[in-house]
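Worksheet: the structure to be examined is printed underneath.
Excluded from the complex is one protein chain; the other protein chains are retained at their positions.
Chain naming follows the written order as A, B and C, and within any one chain the residues start at number 1.
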Amino acid sequence: MTRVIDKIVRSMAEAMAGIPDGATILLGGFGAAGQPTALLDGLIEQGATDLTIVANNAGTGRKGFARLLELGRVRRVICSFPRSAGSVVFEEVYRTGRLELEIVPQGTLAERMRAAGAGIPAFYTRTAVGTKLAEGKEVRNIDGVDYVMERALPGDVALVEAWQADRWGNLTYRRSGRNFNPVMAMAAKLTIVQAQHIVDLGALDPEGIVTPGVFVNRVVHVPYGDPPLG
Amino acid sequence: MTRVIDKIVRSMAEAMAGIPDGATILLGGFGAAGQPTALLDGLIEQGATDLTIVANNAGTGRKGFARLLELGRVRRVICSFPRSAGSVVFEEVYRTGRLELEIVPQGTLAERMRAAGAGIPAFYTRTAVGTKLAEGKEVRNIDGVDYVMERALPGDVALVEAWQADRWGNLTYRRSGRNFNPVMAMAAKLTIVQAQHIVDLGALDPEGIVTPGVFVNRVVHVPYGDPPLG
Amino acid sequence: MADSFTPMSRAAMAARVARDIPEGWYVNLGIGIPTLVADHVPADREVVIHSENGILGVGPAPAADAVDPWLINAGKSPVTLRPGGSYFHHADSFAIIRGGHIDLCVLGAFQVAGNGDFANWATSSNDLAPAVGGAMDLAAGAKRIWVVMEHTTKEGAPRLVQTCSYPLTALGVVGRVYTNLAVLDVTAQGFVVRDMVPGLTLRDLQDRTEARLVAG
Partner (left out) sequence: MADSFTPMSRAAMAARVARDIPEGWYVNLGIGIPTLVADHVPADREVVIHSENGILGVGPAPAADAVDPWLINAGKSPVTLRPGGSYFHHADSFAIIRGGHIDLCVLGAFQVAGNGDFANWATSSNDLAPAVGGAMDLAAGAKRIWVVMEHTTKEGAPRLVQTCSYPLTALGVVGRVYTNLAVLDVTAQGFVVRDMVPGLTLRDLQDRTEARLVAG
């Protein structure tokens, strides 16, 4: 029996196994770039419900995140930019009053997850001081300047889109597809990755690995064709 | 007159220009790896005194950091590991009582500088809770666990060793020579780099740039021969 | 009688902003008119455009047959990367912003007050799902905030106000405002007029402005 480290899973069902109802899901991507579309389809199929979704946007069109919303599987959304061109399902569902929404400034959102991944339970920031988004939060004056205290935002599961992966779970990303993905990979108990390319162990430049495998639990190979070389 | 961005300076004197007495200097390196040896020589030559030096170690042998200490140019050392094999000058000077010393756990040291670079004035950590190094610091219970509050540690100047640099100041590092260098580059008002290789703009893989030029002010070319390919 | 002046187009406003950005600055451009500013920086002038989704050195839009879905800007439009550009993740990107490393952020706004407060993310306290994006981080973190916006609403209501009535994005941070009628600095004395479109008088401008204007 081989006991080497092999995080590559053979099926989407295996990738999604064990995601419980009520889970907090960190969903990578910024707009369509770096969004783990195949994993979202896998999650829809898998059936977990009563989810909290942390993402920059609240979904567009009728697929993926929007489909989860439409199916009533999402209890709470934590994001920076819920309403955008095409966020029709979010707006429909939100209007019914059956969806909790927490708006977080984009940088604070990223830093709260980085903090969760780095063992930092809380930090201070200038962002949102004196605004509606600081209401109810501790404000503290440090050396004459007011700051808001923000709490770490950990996830139960992170869904991540990567460009290359090896069996140890080392990851690279493609261009601005990187965005929230590496931060979310750090911040979740169970990090699930869809990768366009699976490469041999040792094939990735050790200077260029963005997410070391220590943060990754499962990798599923989802080749969907190379984009044009822009 | 060309006004393109060109951070490459032609001499060590130009690299060191304007470092004031009393400055806080963030000094890259971990042991001998990634230590900006040539910049340290430049600083010794330049003459600034009454310095605070932030580094992992407190110098070994009689050159570089140890030489600065021996010359009486250092008022305060902030580090995690002052006494090690060869830290003879530190021990001599420290024994005289003319040197202030602040011991900081290594991860807290790195995170305090990362915080300074990221606009975070303070954060909480488990590290050092209940120990001598938490004395005098605020302890806060968050969700039933005690944490120490740690403050950002900004520098006036960072001295950084890089592997490759271009005229925008984009940097790569070599292997474990990376260590504190990228974090210190973020955390100082004036970031000065010695680079083994200067490359054309556009020659560095944009996915593999570790320190984007926005954090860098001056780069001086210090070629000292390639190590064996280990 | 017809007005004797012509308000600037969105493109002209963007070009005016671009003209004032010194070479070598690191600049973040918000969504809307600010994004157009990039088109008016000549390619041989090295202004480094930052996009909060993890890009430094944003270049112009690609040809239609060279679009890479993995390379978009904060407004989700396809872009390119200039030589010398780099990619990083969101926490690193906002470390650049929040750590004070961006020289200038150009943002759109609904309202700017004479004390530098501004509002650009929610049009009322009853707006329950407003999209803040990175505006608050940029407003709090960049070294300078310039706002570019129409001088008044479509209905003619002034946007340069005494006190913002919309929910604030940040307090006291705006340094300069570019409108389709004028360029104004925010100073301790309030709005100081630096430039106006030809044919416009200070009195004309004051008529369209709630806050008291100071001649430059």
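Throughout what follows, a residue touches a chain if its C-beta (ideal position, glycine included) is under 8 Å from a C-beta of that chain, and two chains touch if they have at least 3 such contacts.
Everything quoted here is computed from the prediction, not taken from an experiment.
So which of the visible chains would the left-out chain be touching?
Hidden chain, whole complex, touched shown chains: A, B.
Given that one chain is not shown, which residue among B:P105, B:G169 or B:P206 touches it?
Selected residue, touching the omitted chain: B:P105.
Which residue among B:L69, B:M113 or B:V216 touches the omitted chain?
If we include the chain that is not displayed, B:M113 is the one touching it.
With respect to the chain omitted from the figure, which of B:K137, B:R175 or B:K189 is a touching residue?
B:R175
Residues of subunit A in contact with the chain that isn't shown?
Against the missing chain, subunit A presents residues 3-5, 114, 116-120, 166-168, 170, 186, 201-202, 204, 206-207, 209, 212-215.
Applying the definition given at the start, please give the residues of subunit B touching the unseen chain.
Residues 30-34, 80-84, 90-91, 94, 101, 103-108, 110-111, 113-114, 125-133, 173-183, 210, 227-230 of subunit B touch the chain absent from view.
We adopt the following convention: only the chains that are shown with their structure count from here on.
How many angstrom between the C-alpha centroids of subunit B and subunit A?
Using C-alpha averages as centres, the distance is 33 Å.
Centroid of subunit B to centroid of subunit C, CA atoms only: how many Å?
35
Can you give the whole-Å distance between the Cα centres of subunit A and subunit C?
About 29 Å separates the centre of subunit A from that of subunit C.
I need the residues of subunit C touching at least two other chains; which ones are they?
Only 81, 87-88, 91, 94, 97-98, 140-141 qualify.
Where does subunit A touch two or more other chains at once, residue-wise?
Those would be 111, 125-126, 173, 175, 210.
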